[in-house]
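Worksheet: the structure to be examined is printed underneath.
Of the protein chains in this complex, all but one are displayed in their positions.
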Amino acid sequence: MSQNMRAAIIGATGYGGAELIRLLQAHPYVQITSVISTSNAGAPLAEHFPHLQEVVVDILDALDVELIAGKADVVFLATPAGVSAELSPKLLAAGLKVIDISGDLRLKSASDYEKWYKKPAASEEALARSIYGLSEVFGDEVKGSDLIANPGCYPTATLLGLIPAVKAGWIDPSTIIIDAKSGVSGAGRGLSLTAHYSEVNENLSAYKINKHQHIPEIEQALSRIAGKPVVTTFTTHLVPMTRGIMSTMYATVQGEHSTEEFIELYRQFYEGRKFVRIRQQGKYPATKEVMGSNFCDIGFAVDERTGRVTIVSVIDNVVKGAAGQAIQNLNIMQGWDETTGLLFAPVYP
Amino acid sequence: MSQNMRAAIIGATGYGGAELIRLLQAHPYVQITSVISTSNAGAPLAEHFPHLQEVVVDILDALDVELIAGKADVVFLATPAGVSAELSPKLLAAGLKVIDISGDLRLKSASDYEKWYKKPAASEEALARSIYGLSEVFGDEVKGSDLIANPGCYPTATLLGLIPAVKAGWIDPSTIIIDAKSGVSGAGRGLSLTAHYSEVNENLSAYKINKHQHIPEIEQALSRIAGKPVVTTFTTHLVPMTRGIMSTMYATVQGEHSTEEFIELYRQFYEGRKFVRIRQQGKYPATKEVMGSNFCDIGFAVDERTGRVTIVSVIDNVVKGAAGQAIQNLNIMQGWDETTGLLFAPVYP
Amino acid sequence: MSQNMRAAIIGATGYGGAELIRLLQAHPYVQITSVISTSNAGAPLAEHFPHLQEVVVDILDALDVELIAGKADVVFLATPAGVSAELSPKLLAAGLKVIDISGDLRLKSASDYEKWYKKPAASEEALARSIYGLSEVFGDEVKGSDLIANPGCYPTATLLGLIPAVKAGWIDPSTIIIDAKSGVSGAGRGLSLTAHYSEVNENLSAYKINKHQHIPEIEQALSRIAGKPVVTTFTTHLVPMTRGIMSTMYATVQGEHSTEEFIELYRQFYEGRKFVRIRQQGKYPATKEVMGSNFCDIGFAVDERTGRVTIVSVIDNVVKGAAGQAIQNLNIMQGWDETTGLLFAPVYP
Partner (left out) sequence: MSQNMRAAIIGATGYGGAELIRLLQAHPYVQITSVISTSNAGAPLAEHFPHLQEVVVDILDALDVELIAGKADVVFLATPAGVSAELSPKLLAAGLKVIDISGDLRLKSASDYEKWYKKPAASEEALARSIYGLSEVFGDEVKGSDLIANPGCYPTATLLGLIPAVKAGWIDPSTIIIDAKSGVSGAGRGLSLTAHYSEVNENLSAYKINKHQHIPEIEQALSRIAGKPVVTTFTTHLVPMTRGIMSTMYATVQGEHSTEEFIELYRQFYEGRKFVRIRQQGKYPATKEVMGSNFCDIGFAVDERTGRVTIVSVIDNVVKGAAGQAIQNLNIMQGWDETTGLLFAPVYP
């Protein structure tokens, strides 16, 4: 259980990379030794992220596996789809631990990946070796692993909100409807009309209805928990704010269970896991209440008129939905307390 | 079919009142003859709304039924819950036509009103006399009426999105789930922490889950269309933007109907009604695309994997969800073309 | 004074073009007969602007001077820098009237244009022929002209706020400092990191300090009014909102003049000009109070401690700062009332 670890970040000029830098800077056991960008190697990091001026003075490294192996013990991949599939095996072969924030290694089925991502999948070996790092649920498998597929932002909020009820058999998995909403940072730093300020500001839009690549990721995990195939209705919305994801989830309750009982079920399920906070009856979490932090807050409302439960789950998509959970997984891999370097208050207001 | 009408606006210092003024100013057949505020009578309107300086130079009138009857032919009520229940009968008795933007006259059942609004209901006579003015659906009843209960903002977006499918029997009413989202102007101009900038900005929250007073209004209309009681799951969210409502609605499809067929069904249902625009396959409306206008835009996605349809409906809550539809109803009442004074393009971006 | 005019819009897929369409749609004497886009000809306009679906059903025309001449009487150019310099002479030669929203024809000095715009200037003939259309100040020259250089957004707010005081000799032109702020729509619809939502939202930045291409435009007009060369300090800021410009202007008062006297001076200067509204003492205009409208609102504060006056001027950059003033100039050119089709209330909130 070494408490001294050198980390490299690939994709350091994107938002996931920037957040890894912010969070790792505050981590007591980790030192960032290389920030890497394929397209901008040689430039100072602060040229791309002026907010890091005099915080991280490094020059961006090129992507060179051998060089990384000499400088780092663990590599975080904050790269676009398709990169990790090719790169991860090489990094592993060089003796590095790998935590992949992209979606390349999350789906165990190569054909599912190719269907939803429209790209060639990673090797079967890589897919088999990778551990799906939903920390609070699959943390036992993360421990000791050297290749983590870090969950997507929507799946993190959604699965933490659904799994205890599915596992307990309190909701009928075939009735699950997920109405998800995200801030714009989830779209990354790449330019598009979809993320153009004057188009997004003061605007709420729905997109990729039933077509989002996070659907198979959610269904894969739910099916595993339910012990049978689960298909879901999943809608994503773009909300005019930078950070935050909310999943509002609906399902038919099986048996008679009150809101209070749901709250108690979840409190027990997440006992000792500091990053999941269950709200009391009549209170629902708001995205700003987790902003900048690694928390996932969840609230419940059972409706006796319809026999359905509504579950509201929120995270900061860049933290618990990406960089924060990645570091939480590193903590678990290394046998450190999972909250190491991550237990700070949200930024409010 | 007089083309010259004098209008009074009660509640002129709220957002609904301000929008009535903006829209009526552009109406060729209507002249605003009195702007009324109980709490601010005697002050110039522009003191409360500087944007109206030199546009409407009027001094705010006190609320005096006799005075109104001498000045106006029609009265718009943009008042808090409870006011119209008492006031409308007096205005009618004075020979005025009344269009009520508040919720006081929408529920035919007095006990429903008292349960959801926690206030005494209007008289049975008033409730019986009032017409629920969802223009595109109940316009025939609006014609010739002198007391309109103008629909709520959430119900307008929701009902226009659901009624054609419910009427055609294409969706199972018992499976309807409504995930609604609103901009902050829906909360009005009254101060509250819920509408305090630093609390709402960069924040998405869920509120009043299954408890919103628009639920019985939606269910009353759906039940009437379905010919049997309908109960729904209804969640409201507050989105960090000023204007706009989106209802994302889910239901199980009855029979086999594709997205294209839903589109065609709705196009036929709304044929000749210019304010409802149906999107083509694969396109979903965004709130900004109706901003400042009286349009309601609707899109569809049938998912073969789950057998459900997702319907997305957007309006500007202050226009089609309040002042705009109120004027549309006036047009219909008077036998004018329903688009008179209202057929302008949304403000974009 | 024909009251029937056919208009073509070049650059219809940008924000300036969209606003021209919105406003001309409401104009009683003008009919849009061609919407033109060099890059997207053949596509329906609504594909680029879904908010215009069923409002403007036209297919985008290619840019063909002869075709335009057959269809239109007046052409609005909402094009990037460099286009109008070449195109305007051809349109004039084809007998069309031209109103150019771009900056190509505003600077009388070709060398100034080339210095600040880094592009070849228009022909001397075109520069000589064009009239700088600051409607309230140079309207007499606009009348009867066939080539209008429509003022820039910053210059409009700034010049309307400064000219009466400069003309009266009440402020020392050599002390003028202009601190200007703009919403993001001023950057147009072209993609850039500067207009990327997650970069701009919740962010205030200064840019192009003393280097903005609107500086020579402002100085040219001020120098003309002052009768001697005027140089100014000019800073531009990007504000996280879509529409709106505010110029906060500072200058040393010459002679003794109180706030009240400034207010009176401006009220007299703009007497009868409905689009300029002067605020009373102690009140300053906010950008939202002119949103969506053609108003320019101005407020004043003379500080006896420092001997300076602070002048605050606001406009909607897309309306009075572009499309609205362009139509106001068309009205003036044609001898119509300058407010024709433009005198509607701002959208609030």
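Order as written gives the chain letters A, B and C; numbering starts at 1 within each chain.
What we mean here is this: a residue touches a chain if its C-beta (ideal position, glycine included) is under 8 Å from a C-beta of that chain, and two chains touch if they have at least 3 such contacts.
For clarity, every value in this text was computed on a predicted model and none was experimentally measured.
**Student:** Report, in label order, the displayed chains that the undisplayed chain touches.
**Tutor:** Within the full complex, the chain not displayed touches A, B, C.
**Student:** Of the residues C:K97, C:R243, C:R277 or C:K320, I need the one that contacts the missing chain.
**Tutor:** With C:K97, C:R243, C:R277 or C:K320 as choices, the missing chain is touched by C:R243.
**Student:** Of the residues A:A12, A:L52 or A:A72, which one touches the chain left out of the display?
**Tutor:** Reading the full complex, the residue touching the unseen chain is A:L52.
**Student:** For the chain left off this view, which of C:K181, C:H214 or C:R277 is in contact with it?
**Tutor:** Touches the omitted chain: C:K181.
**Student:** Take the complete complex as the reference. Which residues in chain A touch the chain that isn't displayed?
**Tutor:** For chain A, the residues touching the absent chain are 15, 18, 21-22, 25-26, 49-56, 185, 201-202, 242-243, 274, 277, 279, 283, 285-286, 288-293, 297, 344-349.
**Student:** Which positions on chain C touch the chain that was left off?
**Tutor:** So the residues of chain C touching the unseen chain are 177, 179, 181, 183, 198-199, 201-207, 209-210, 231-233, 235, 237, 239-244, 246, 248, 250, 284-288, 291, 299, 301, 303, 305-306, 308, 310, 312, 314, 349.
**Student:** Tell me which stretches of chain B touch the chain missing from the display.
**Tutor:** Residue positions of chain B that touch the missing chain: 15, 184-185, 187, 189, 191-193, 195-202, 240-242.
By our rule, only the chains that are shown with their structure count from here on.
**Student:** Measuring centre to centre with CA averages, how many angstrom lie between chain B and chain C?
**Tutor:** Computed value for the inter-centroid distance: 36 Å.
**Student:** Where the CA atoms of chain A average out and where those of chain B average out, how many Å apart are those spots?
**Tutor:** 39
**Student:** Any chance you could list the residues of chain B touching two or more other chains?
**Tutor:** Correct list: 201-202, 242-243, 285-286, 288, 291, 349.
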